[in-house]
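The complex is shown incomplete by one protein chain, all other protein chains being positioned as in the whole.
Chain naming follows the written order as A and B, and within any one chain the residues start at number 1.
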Amino acid sequence: MTTTPHTHAPDAGDVEPDRAGEPDGQRTVDETDVTVMDPYATYEGAQEMRSRSEISATELLRESGAVLRLSEAAAAELSEATAGSEDETMIINMGPQHPSTHGVLRLMLELKGEEVLRTKPIIGYLHTGMEKTAEELTYLQGTTNTTRMDYLSPMFNELVFALATEELLGVADEMPARATWIRMFMCELNRIASHLLFFATNGMDMASTTSMIFGIRERDALLRFFEQVSGLRMNHNYIRVGGVAADLPDGWQEGVSAILDTLERKLVEHDELFSGQPIWHGRSQGVGIIGPEAAVALGATGPTLRATGVPWDLRRDDPYLAYDEVDFDVIVGTHGDTFDRYAVRMSEIRESIRIARQCIEGMPAGDWRIQDKKVTPPPRARIDESMEALIHHFKIFTEGFRVPEGEVYVAVESPRGELGCYLVSDGSAKPYRMHIRGPSFVNIQTLPHLMKGGLMADAVAVISSIDPVMGEVDR
Amino acid sequence: MGDPVFNGGLDLGVLGIVAVKALIGFTFVMVGVIFMIWFERKIIADMQSRVGPDRAGKWGLLQTLADGIKLIFKEDLSPDRSDRLVYRLAPYLSVAPAFLTFTIVPIGGVFRGDDDGTLRVLGNDTFLQVADPPVGVLFLLAMSAVAVYGIMLAGWSSGSKYPLLGSVRASASMVSYEAALGLSVVAVVLLSGSLSTHEIVSSQAGSVLDWNIVRTGFVPFVVFLIAATAELNRPPFDLVEAEQEIVGGFHTEYSSIRFGMFFLAEFMNTITMSAIMVTLFLGGPDGPAPIGPPLLWSFFWFTIKLLAFLFLFVWLRAALPRFRYDQLMDLGWKQLIPLSLGWLLLLGAIQIGRDEGWNVVVVVLVGFGIAVVAAGGLLGAIRVADRRRDAFAEPLPNESAELTDAGVR
């Protein structure tokens, strides 16, 4: 097989390639061209990184970690400083089939030896069309769909969709307190589970295999609890429009308390064994630094943003559910490096434990979903007695319920940052349009900035430190 | 000097002994590897609350064998941009030194009292080691240098980028640690007065206090242990493979039994290096023999010491994350090499001082003074280098206001 260099890659002047991820008009033409040449071509068109001579100055700057958009002239002036000889550099693909790219993230790196000069994330390898699928599913089925986006924090995806739908329905005020607290409680547990998996993968990417096993082991206790509650370990479809799918099982307080107590003890151990050792420090401190202005300008969110020192947490700054009724600290870092992102997440686990404990104590009694026959199915017992209840039940699960016309944007603080759901209804039982603002997607934008000047090994640590979930990026 | 089996010239009996010894050595290493891989997987599994291999054979003991056989039945691929000849040669270059290094390790023999570790077989005196070349430890260094070629050429000839990165890492890092390795061995040679491994073991006969680990003052041992770990590409120094970063490095493109050969060589080297450490620093097969024939005890002690090192390597792998490339090189060049060089000269001075009747305290004080001056020079040099690098360095995110405004950052 011959793999000729793509000399006829689209000219930089022809089209101004937009942010990674957005398809380009130029692409189709190019793709067919290559396919003829090489049946195994994996060319991705304008998303790919090209050699310095082929690209515009703005693109060069962006790939080298520039934060702001500039005019081509201003960029050309600046990029002269960064333009260098390409003699000793190579462009290497990291991902999609790479052990440390968290699924199918693909990065093209320009390396000089081991030093990363330019980075370009290429996405789309896990595209599932979930946003489009949502238009074909009723609002009741919607959470089944969204829960699969960020598969590490499914509760949040369900929550944000449910909140958005309830906002459109205008039933948000009717929500029983218990439902709200159960949602908050489950989300915090889910945040712990997600951060534990971050701990696992972050350790793994620095080749600390034991931390991976330990992180997953600790997380598994929580997944077992989720299974008790919702019947599933992942993709629960537990938080639904109008409340939650079921009440918490008997004896849940003791079960969760035991898990949280163990976890708290283990966290101290992990801090000593993994993050307390010099090699870990050397690998993560001072690696992948981003300042607060750059983080804000790039739209970074969640722990990635908070690690730079910006105290932006929707739970505090735009309280939803009952977060204004519980005490917790927003954790912010100092230097904005990989170590800070790690530390912020680890401390957030402790804060989530705090919130979960307050939920155990303060869980109000009452109903766990709205008793509105238009939105939620009637209780099981009533179906046997009432013909009407049966009809309602049947209609809700076949046709769904109609949602008044309108549009709404609701955001929650997922483990990765601001997870937003923009929902447009045309009055039918299915959304006219759903758009998800995935925190992983915006955080990936910071990668060129974080990786610039680091080594190949830093690149791996940096990817795991922003903890992207590709299911959410590609949707 | 040398194995007494050759004192009476070569005859069929001698050749027979040589062949049998080589076969025993070969089998020891092969069985050792099979056991070692199983041992490593089981221990790590235990440390990570897992079960580990338990399907093939009792307690999964035959797992390695099963894996090896599986590899033989796998399709052997070579990438189309590879340099065929070198690509095929590389596994040989990896495996052969691994086998050869083990030949100089005395795996048994009584070294206490009048015994000098010889054993009488078929009317010939012989040592319980496959070979005892007079250049002993130099042979060790030579072989570990050849092993670098195996890894380097494997990566280079694959014609693919990740293996290339691995091979470049290998050529730089393994070479660096070889210097530290060589320097720490000189301390052993200094005290034993010989390059032959048999002589080195003989010179350590006696109590634990006579072992080189004590006599050389621990520092060369520690340096050797670290350098050996790096030389073996064992975690936390396994940058040459680093599956999280460069996806296996030099062996990314290898498949089938060729891939297996690299793994075989790696584990063989682990065993061999552990055995070498036992030989150089822990008195080889030396140890007390309370009851029964001392010869059997010598095998027992050798195996116990070997296992201790193997366990240590496994433990390191379970506990530590990996170094980054620059940290690895800094540790090797800026700490281990100066340290082992200084320690060696101090040891030499103390030894000579003892012969010449100098005051030991004075010698140590003078040595300490020189060490302080040298360390000062080294630290100064490192600082100068840092400052120079800073001149070329890119600005920090918050450092340069005008650049921030302009958008570079």
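As a convention for this text, contacts are C-beta pairs under 8 Å (C-beta built on N, C-alpha and C of every residue); 3 or more make two chains touch, one makes a residue touch a chain.
Just so we're on the same page, contacts and distances are computed from a predicted model.
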{"item": "Missing subunit (named according to UniProt) among the choices \"Glutamate transport system permease protein GluD\", \"ATP-binding cassette domain-containing protein\", \"Potassium-transporting ATPase KdpC subunit\" or \"NADH-quinone oxidoreductase subunit A\"", "value": "\"NADH-quinone oxidoreductase subunit A\""}
{"item": "Selected from A:A76, A:L273, A:V330 or A:M363 as touching the chain missing from the view", "value": "A:V330"}
{"item": "Contact residue for the chain not shown (choose from A:G231, A:P278 or A:P404)", "value": "A:P278"}
{"item": "Per the touch definition above, residue among A:W312, A:W368 or A:F441 touching the missing chain", "value": "A:W312"}
{"item": "In subunit B, positions touching the absent partner", "value": "2-3, 6, 10, 18-19, 21-23, 25-26, 71-82, 91-92, 95-96, 98-100, 103, 130-134, 138-139, 158-162, 164, 168, 171-172, 175-176, 178-179, 182-183, 186-187, 189-190, 193-195, 247, 252-253, 256-258, 260-261, 325-326, 329-330, 333-334, 337-338, 341, 344-345, 348-349, 351-352, 355-356, 374, 377-378, 380-382, 384-386, 388-390, 392-399, 401, 404-405, 407"}
{"item": "Positions on subunit A contacted by the hidden chain, ascending", "value": "1, 3-6, 38-43, 67-71, 74, 87-98, 101, 106, 112-115, 271, 275-276, 278, 281-282, 285-287, 289, 291-293, 296-297, 299, 308-313, 315-317, 319, 323-324, 326-335, 337, 339-340, 342-344, 346-347, 453-455, 458"}
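Keep in mind that, in the parts below, only the chains that are shown with their structure count from here on.
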{"item": "Centre-of-Cα separation between subunit B and subunit A, whole angstrom", "value": "44"}
{"item": "Of subunit B, residues touching subunit A in the complex", "value": "44, 47-50, 80, 161-162, 165, 168-169, 235-236, 238-239, 242-247, 317-327, 394, 396-398, 404, 406-409"}
{"item": "Residues of subunit A that touch subunit B when the two form their complex", "value": "1, 61, 65-70, 74-75, 78, 81-82, 90, 92, 98-100, 111, 113-114, 203-211, 213-214, 217, 273-274, 277, 279-280, 282-283, 289-291, 293-294, 336, 449, 452-453, 455-460"}
